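Heads up, one of the protein chains got dropped from this complex, but the rest are sitting where they should.
Let's turn to chain A:
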Amino acid sequence: MSDTTQASSSGGRQRRSIWKSLEIDPRLLGMIGAFIAIAVIFNIMTGGRFLTPRNIFNLTIQTVSVAIMATGMVFIIVTRHIDLSVGALLATCSAVMAMMQTRWLLDLGFDLGHPLLPWLAIGAGIIVGTIIGAFQGWLAGYQGIPAFIVTLGGLLVWRNVAWYLTDGQTIGPLNETYSAFGGIQGTLGSFWSWVVGLIAVAAALVGLWSARRNKVAHDFPVKPLWAEGVVAAIIAGGILGFVWILTSYEIPQRVLERDFEAAGRVLPEGYTASYGLPFSVLVLIAVAIVMTIIATRTRLGRYIFATGGNPDAAELSGINTKLLTVKVFAILGALCAISAVVASARLANHTNDIGTLDELRVIAAAVIGGTALSGGIGTIYGAILGALIMQSLQSGMAMMGVDAPFQNIVVGGVLVLAVWIDIQYRKWTGEGK
């Protein structure tokens, strides 16, 4: 009897030590596990239609807009605030950018084909988003109005500012370069997708290697080489697998024919081409990298997490927590503008209801991704995975033909369930209180 307990406990220790040496965040593992389970279940229920390159491509581009904002929402929630205005702010930014490229800049004398047109529009949108975000952050940080109230008001204000700016009309069609950020209208194609994939793998390997070298230089314990190798292989496999799937989605023949015809050429016999990485996904990756660096490697990020963990301690350490609040809201404002580019470009138009209910999707993505509403805890990759899980549920159910009300009922239930699991997990590990 005692022998068996001993054996099983030592077995448990060994298993734990494998995970320990890999040093993979168990929460990340759990989320990836949940995502894979969802994907496999939907794939079976839809008769293999869920895990096709085409659907994965669509899933990816549908996730981008919410995922970009969710990375910013992490900072907001980590500092114990909330932002209910992101969907409305997205609409205002989208309206500004649409009006810039279809009316205002033209009134200033730019012609429709001017190469600067989309970039000036995007720049204006980002500036507007940042200023509105900073203003809301100022109200919350310096004036002490709870962020819940500031952004609840903002939800109404910015939704209707967008309406006012556009007279409630659909604005479009949007500039061609601008629309390339929407997803399927702008992709890298097979060759460049692989180039980007290989560069990403190389960067990841260099990152792992220099982190290890840094640890060795300071005589810190490092994980065994085999564990390092396994982690590197998983990362490389993940990146290249993703590129492989997206490059397997071939452009339909009729689309190719149309494109060749437009260029005045004839489609060669047996010619194929694939979409590859959409520009919008590259934007998301860039946002994710920048936000992760801010979160983990800059003073700003350190202060964001310290303030979330203990605002008094942060203040006593000389951190200006009021200015910090302005900064995190400004960052989210800028990200709302970037999301607005992706969202309106995907629709090829600015619509009056763009971004409606996005605040809830964004908050849900951050929370499903492990961001604690009590503050101080959250990761960028978690929020992106959270957005992906939400979108998978939604589009998987749509593919299965689940009625719209049931889709929303399930998504709402999953949100509550995810938070419950997270609370149980934290109780079990004794992390947080």
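The rule is simple: contacts are C-beta pairs under 8 Å (C-beta built on N, C-alpha and C of every residue); 3 or more make two chains touch, one makes a residue touch a chain; residues count from 1.
One rule holds in what follows: contacts and distances are computed from a predicted model.
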*Chain not displayed: protein name in its UniProt record ("Gas vesicle synthesis protein GvpL/GvpF", "Tripartite tricarboxylate transporter TctA family protein", "D-xylose transport system ATP-binding protein" or "5-carboxy-2-oxohept-3-enedioate decarboxylase HpaG1 subunit")*: "D-xylose transport system ATP-binding protein"
_One chain isn't shown here. Among A:103, A:258 or A:299, which residue touches it?_
A:299
*From the listed residues A:144, A:318 or A:401, report the one that touches the chain absent from this view.*
A:318
*When the complex is taken as a whole, what residues of chain A touch the one chain not shown?*
214-215, 217-220, 293, 297-299, 302-303, 305-310, 312-319, 376-377, 430-433
